[in-house]
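Apart from one protein chain that is not included, each protein chain of the complex appears where it belongs.
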Amino acid sequence: MAQMIEVIPRRESSAPTFIRRWLKAIWQTLSPVLMGMLILAGLWQVAAWISGGTLPTPLATASTLRDLLSDPFYDNGPNDKGIGIQLMASLGRVFTGWGIGIAIAIPLGMLLGSSATLRKMLAPVIEILRPVSPLAWYPLGLAVLHNAPKAVVFAIVITSLWPTLVNTTMGVQNIPADLKAVSKVFRFSRWRYITKVLLPAAFPAILTGMRLSMGIAWMVIVAGEMLAGGTGLGFFVWDSWNALSLERVMSAILVIGITGLALDRLFSLIGQRMAAWQEGGH
Amino acid sequence: MAQMIEVIPRRESSAPTFIRRWLKAIWQTLSPVLMGMLILAGLWQVAAWISGGTLPTPLATASTLRDLLSDPFYDNGPNDKGIGIQLMASLGRVFTGWGIGIAIAIPLGMLLGSSATLRKMLAPVIEILRPVSPLAWYPLGLAVLHNAPKAVVFAIVITSLWPTLVNTTMGVQNIPADLKAVSKVFRFSRWRYITKVLLPAAFPAILTGMRLSMGIAWMVIVAGEMLAGGTGLGFFVWDSWNALSLERVMSAILVIGITGLALDRLFSLIGQRMAAWQEGGH
Amino acid sequence: MAPRLLPRTTPNTAILPMEPAPLLEISSVGKNYPSGQGQINILHDIDLTIQSGEFISFIGHSGCGKSTLLNMIAGLTSISTGTMLFDGKSIAAPSPERAMVFQHYSLLPWLSVYQNVYEAVDSVQTEMSKAERKALTNDVLARVGLSNHIHKKPMQLSGGMRQRVAIARAFAVHPRMLLLDEPFGALDALTRGSLQEELLGLWSGDARTETVVMVTHDIDEAIYLSDRIVVFSDGPGATIKEVITVDLPRPRDKQSLMNSPTWNNLRTHLLLSLHC
Amino acid sequence: MAPRLLPRTTPNTAILPMEPAPLLEISSVGKNYPSGQGQINILHDIDLTIQSGEFISFIGHSGCGKSTLLNMIAGLTSISTGTMLFDGKSIAAPSPERAMVFQHYSLLPWLSVYQNVYEAVDSVQTEMSKAERKALTNDVLARVGLSNHIHKKPMQLSGGMRQRVAIARAFAVHPRMLLLDEPFGALDALTRGSLQEELLGLWSGDARTETVVMVTHDIDEAIYLSDRIVVFSDGPGATIKEVITVDLPRPRDKQSLMNSPTWNNLRTHLLLSLHC
Partner (left out) sequence: GGSESANETGERPIKIGFIPLTDCASVVMAHTLGLYQKYGVNVEVVKEASWANVRDKLLTGDLDAAHCLFGMPFSVYTGVGGKAESELKIAMILNQNGQGITLSSALAKEVGYGDPSKLKALISQRPADKPATFAGTFPGGTHDIWLRYWLAAAGVDQNSVKIITIPPPQMVANMRIGEMDGFCVGEPWNGVAVKEGIGETVLTTQDLWAGHPEKALVVNPSFAEKRRDDLKKVMKAILEASKWLDDFNNRSEAAKVIGGQAYVNAPADVIEARLKGQYNLGATLGERTFEPSKSMVFYQDGAVNAPQRSHAIWFMAQYVRFGLLPSAPDYNAIADKLIMRDLYAEVAKEMSLTVAGDDLQPFTVTLDQQTFDPKSPS
């Protein structure tokens, strides 16, 4: 059963050819992405023309973004901080809210996934609360917590926990019947079952849930900070819009989007690593 | 191969017993739901206590909600309309935005699912735009469209189309290789392939996407209407918050949640019907 | 290939009618599943007594309830009617005494070959020291010829190697009865053959696991391995159609058996029995 | 069971060495897949000539490239080196002339049995009238004994019935060559037997589809059905190890064949050939 794979090396291997190939490979990877970006910029330019100058052009936005990024961490008092500081503030809130959310969602999801009765009990409650907007939760959070930053975090927690909850439930519910049977036949203790069967089996679903939750948390932060004021990218958007500075709004959108993308990629990467690990790759 | 299934009827069948059984069945279905609702109400009551009277109790909210629902379509001039009218306004926007969104997402997703190059090109663009908050899109929509209701719909379109786009792409991408091979071997025309293979194969994924999109659209409407002012449940929430009438905010949350739940159930039902149909059930 | 620990001296022969305490006693067992307002009957009137030391096969058309009966013996599925006694006691829950091997291996894919076996050993062999458990794990894996693969993940193994791990895991908990549900059904004919040999080797080499009950679709496999073959009628609503005794001496040699008249008679009998 | 349309008068016998125009001519064909910086060789130096009217089986260990070669013949996979001529023309794309039956049936689950066949007929038989297409669809389904099930969805059928639909679909487009990739691999032994009979019946009953190439894992199946058996060496980097001619007259009777010395010799030869 030894796998002897005959690898046929490509013919040439002289240095310049190798570098050329390498550059070509990079180009082949990047050029579709660049093409995509160009298409986006083109559409945007058209939209700017249609708007008759209200919507800033990609170039104008790029210049604003460059200015914003040239000194991202300046701090001129509480109402005038660099975009880097705003980003940090938002990230802090997003991670806090998301972290609390998953800390609630994963154990609760494990319970729900294991008990059909619990699922029946809580499904309607979950389905009713899930579509509620962060903007509706904020005033309630404020009423209970008496603290605006906590209320923002509360709004993030309660709008972002659902995907993790639903996915954990699903992941636990869908653990293959024969793995459950194995743990019964071999008399696994509750703890052994949770650590060796339940969690690893549900892990991909949980990770996907966490990733979706992060997406929502990141989407909610703007709304939350807009309502609560103070700091963060959300407030930056709000403030820039108040000043009708759409280049700054666009810049903030790009920063939000790219950060969101980076977070998402991080999760993908973790997921791939875990999958590779499960298959014994690394 | 005829399937002869021997059905053993339950022993007794006297009328009172039958009714008793029937009531018992209803009770067994409903009681977990009622239990869930009671748990929710209990948690809420505790939160109301903690808030020291700021957060309305479930009973106070129930009474407000009853008042609101007792005459949902009254119209006392522009500043005072029944919650039914607000709900209709929001539903109209949600369906418009969602409809436009899926009308873009499904064909685009089909293209993306069929072409790896297109996927590579657009994946980063999609990933950057996806996490952007509706509240950031709204000002841009205004700048281009010069019309608030259209801007709200625009914000709904652009925040809600992603799940349908991603799911359609995935659904088309994951069409089993042998079904593709079948259409090649039997020389299916493009049209036959799309209608008989691609769409039915991707349908469950597309439907899930549409359902998730509806959830987001419904979440966005509150933010959009709050900014745009005027009508709808979002405006109702904003207005109630301005007046710090948290019973009304809670009532609106329940109406939003229950409507969201109803929409979600509708999609589940369609999905189940389709699955049953595919398996030849109906 | 794998070292025989305790060579079985007397070959397993057919039923010993008057043997005092049967290992498993199934009496009038039936199984219904709820369906709509009523219930569907899957199995009824199952009577079967299995003696310690027997190798029993279940054979029958798809859907007749072979897996259901095996799962009831395992304690994974409840019985609807009748009684099922294992070693004189009613079967209430799964137990390592009746270890199971599933068609799709049921290994934990995130654990290595070693860990897959060790977790079961660690869970069941509570009276052993840690060192003993480790030694036992390595020993059973050596007996299925996997010593060089113990750090691999199941995904890195072929189907046959995976099933060897599952069999090793089952033997490692020293069950009194080994239950196998189409253990070789997903393997190609060649791999299948060598695993049949290995199973026989393990069974006859281990005095602790004397009794085997196996579900199979394959007539040749059933004849080659079994002392008795339990033939099911067609489902749903199936029962035992007949129990055939395989009167071939052990150890059996496949190549020569195939030309023996007993073999051919059994084969023809089974084919006819299953075809109508 | 199914009505024979054009009874085949001369049984298919072995290779006719000097026959003028072979149906399929494979010369020095190889297949590589990209992998990391290089390429992995899957198949190399495949030379095989198939005459019109032959029934050919591919046999070999899992992963040796049987499906790959069949897919290259179907035109579903490109060839890396060498040439492959079908009826004298290079194979560029899939075609209904070389209709395929897959292991997992590959029916469209959302279409009824009738529609599954009809969509293929409608797509390929462009010169027929609508009425003729309908008649053809009903006819092939009758020939596989499914007339009573044409409105069912695939999910409502057993595995064997599903594979009958897939075979009917393939025959309905009147291919000159029928390609089957382990068509009975997912079926139980009993269903398998009856489908082998039906395939032979259809093949010998239809003058249009004269040639069959089938991948199998099952030695008995290969011998029972084939004129020649192509044995692959182990993969990756496999090639044809030998081509065995099955010199048994048709129609063949399984029961009696199994006792014939030719059969046993072939069987032993194949077992040995595959075991090392």
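As written, the chain order gives the labels A, B, C and D, with residue 1 at the start of each chain.
As a working rule, a contact is a pair of C-beta atoms (placed from the backbone, for glycine too) under 8 Å apart; a residue touches a chain by one contact, two chains touch by 3 or more.
Since this is a predicted model, take the numbers as computed values, not measurements.
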Partner chains on view for the chain not depicted:
A, B
Of B:P58, B:P124 or B:P139, which one is in contact with the hidden chain?
B:P139
Filtering B:I50, B:A243 or B:L269 for touch with the omitted chain leaves B:A243
Touching the hidden chain in the complete assembly: which of B:L91, B:A148, B:L199 or B:I258 does that?
B:A148
Decide which residue listed in A:L65, A:A181, A:M210 or A:M226 touches the omitted chain of the complex.
A:M226
Touch residues of subunit A, complete complex, unshown partner
76-80, 139, 142, 146-149, 226-230, 235, 238-239, 241-245
For subunit B, which residues lie in contact with the unshown chain of the complex?
54, 76-80, 139, 142, 146-149, 151, 227-230, 235, 238-239, 241-244, 246
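Operating definition for what follows: only the chains that are shown with their structure count from here on.
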So, what's the distance in Å between the C-alpha centres of subunit D and subunit C?
35
Round to the nearest whole Å and give the separation of the Cα centres of subunit A and subunit B.
21
Scan subunit D for residues touching two or more other chains and write them down.
158
In subunit B, what residues contact two or more other chains?
none
Can you tell me which positions in subunit A touch subunit B when the two form their complex?
32-33, 35-37, 39-40, 47, 50-51, 54-55, 117, 120-125, 127-137, 139-140, 143-144, 146, 159, 215, 218-223, 226, 234, 237-238, 241, 246, 249-250, 252-254, 256-261, 263-265
Show me the residue ranges of subunit D that touch subunit C in the complex, using the header's touch definition.
61-62, 158, 188-190, 217-219, 274-275
So in the complex, which bits of subunit B are touching subunit D?
1, 176, 178-179, 181-182, 184-189, 192, 196-197, 200, 277-280
